[in-house]
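All protein chains of the complex are present and in place, except for one that has been dropped.
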């Protein structure tokens, strides 16, 4: 299963990187190949990295409350470059205390395949990706042992 | 103004006496004559003490949540003995979080002239009694100085 | 005169017979049957074992409502949403007054309205079967918490009903809770209760007993609380109790609170017989609470931090709604979670405070001296000694509703917020100790430029509502 390539990063002007730093490590431990774009990544850079690494999934993180504005046009940027990765978004997705279900709906409409609240922990993310790509745990343990 | 006699006590099965113990001292300091009936005082004992001391006011305290039941018949007991003191009740007057205005209304209907929440502090009580009996502060300071 | 002597099996049997005749509609329950019920409970519901075997501080709230189903749900919320390690069942006031008819009326009214019209669980009215359903329905050990001076029937019913821990004692559930009983009376009643616990203990069902250390909850000097708890422990041990939890209520000065629990941990095992396993419980702030929930959370967290430092075996939690009335289940769980957060964050840290030893020394000296006075007053008999010591004011508690205590001991805080005695009455402590208290309070008086007086006491009692520990003049 080595070859399941994943891109992670925080989008827009967001500089919160603790989450993706740990996510990067957790995904690597789970056997994924990870490209971490770091903080304040423009949407185009996500699309370019997805093409370059032939990414199966792109994981966008946003903590600071402007996710919606920042992600506008992200999926179009993928399409322009002929990329069609599975896309997840996670973090703190709304200014203030609005309801998460409403937030999920909005991001689904924007094209995200998975919308995660800040309650999601690393295992949830790894689980979701495994399910997505039909990877079972033993296979990834093997990959990890080999790496 | 020496002569303004006040009776205090906790009614029914209530044993919370910290409030009335301090109230007793505050009232004495303010120049009132105070008879403290202490904890778990039956309504009849309030009425008897009112008669005995020719009390201008009777202050009933209840903290433990059964004030309503315990005070049933209290005003009748005064009437039976021909006493008609000003009556105040204070403390924690309802089990649970019910609204205080509703509680005040109920105790007013039962005949209490003043209904105080647990937010009332000693000065509020002293103030209320002074207003009731037209005592001004300097007079009571004088009384205190003399005592 | 009452004597500290173990009731014989025959006496217990006779008393038991009589006690059960007061039960509303219940026949005396077969003791063997009760023992069998206890034995049927899984290990994680065995109160004494869970408490004594735990590492870390166990959390326990207070909670009681009228109806059985509601009580079950309440307790479940407290374990599921609050992570409570030990469960309570707080008994209603009518039951505490042995007014089972009024309790019944309240229970029925509650069934009609669907709301709890009682301030606790009327265990006697629910009867043995009701209690057993409760014990079976929840997943942690459960204790009876009450405040009943004459708790004989309550004990008979709840112990037969599967409860394995019973709070209170002849002093701690008399003096703070009622004005109606002589000490000699309640000692007699509790000899029955303790003997009953002893009988279960002899059959392998170690019922845990917990003197109510916080007493009136208000400026109680540690030495008084500890001495009284030890006395109750001794009385219980005489009757065969083998698991005793000494209790103490937070006074709010961290050093004094830590010193007090340490003193209790040292003196408890020293004075109680070796056969007794002694544990300790720390009560979060037992005095008047701030009405504001944000401030109340601060008080709760401070108690939790203190407990995390000194690590008593368990902590009794409060809710942020404490000042308002009986808390909702959710608010109660809130208090538990705030407590847990602080306990866990500090759990790994070793925190040693300077000055604890000195304060502990001071507390221990007073406790010894108070206990000595009891032993002497009773010519070696603790039961008789207690009665006489309180009569003479050698032992005393502040703010007693009861006339069985002199109520001459008047506490106030010193400049550092530690509880000292402004007036000793006839309290049996030595001159040197008194001198230390006096000096500390004079320091405070100097700081505040007023003489030590009742006004200070009143200010200290109200201080917490203004967000402070020490009531300084001009604060409000």
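All chains are identified by letter, namely A, B and C, in their written order; residue positions are counted from 1 within each chain.
The definition used in the following text is that a contact is a pair of C-beta atoms (placed from the backbone, for glycine too) under 8 Å apart; a residue touches a chain by one contact, two chains touch by 3 or more.
Not measured: the values here are computed from a predicted model.
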| item | value |
| --- | --- |
| Visible contact partners (per top-of-document touch definition) of the missing chain | A, C |
| Omitted-chain contact residue, chosen from C:53, C:355, C:380 or C:473 | C:355 |
| Touching the absent chain when the full complex is considered, from C:302, C:406, C:445 or C:458 | C:302 |
| Residue of C:99, C:115, C:376 or C:416 touching the missing chain in the full complex | C:416 |
| Of C:53, C:380 or C:467, the one touching the omitted chain in the full complex | C:467 |
| Contact residue for the chain not shown (choose from C:7, C:66, C:151 or C:254) | C:254 |
| Those residues of chain C which, in the complete complex, touch the missing chain | 252-255, 290, 292-302, 304-305, 333-342, 344-355, 415-417, 464, 467-470 |
| Residues of chain A in contact with the chain not shown | 10, 13, 15-18, 21-22, 25-26, 29, 38-40, 64-66, 92, 94-97, 118-119, 121-122 |
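We adopt the following convention: only the chains that are shown with their structure count from here on.
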| item | value |
| --- | --- |
| Farthest-lying chain, centroid of Cα atoms versus that of chain A | B |
| Best-connected chain pair, where connection means C-beta pairs in contact | B-C |
| Centre distance in Å when chain A and chain B are each reduced to the mean of their C-alpha atoms | 67 |
| Chain centre separation (chain B, chain C; CA means) in Å | 30 |
| In chain C, residues with contacts to at least two other chains | none |
| For chain B, residues contacting two or more additional chains | none |
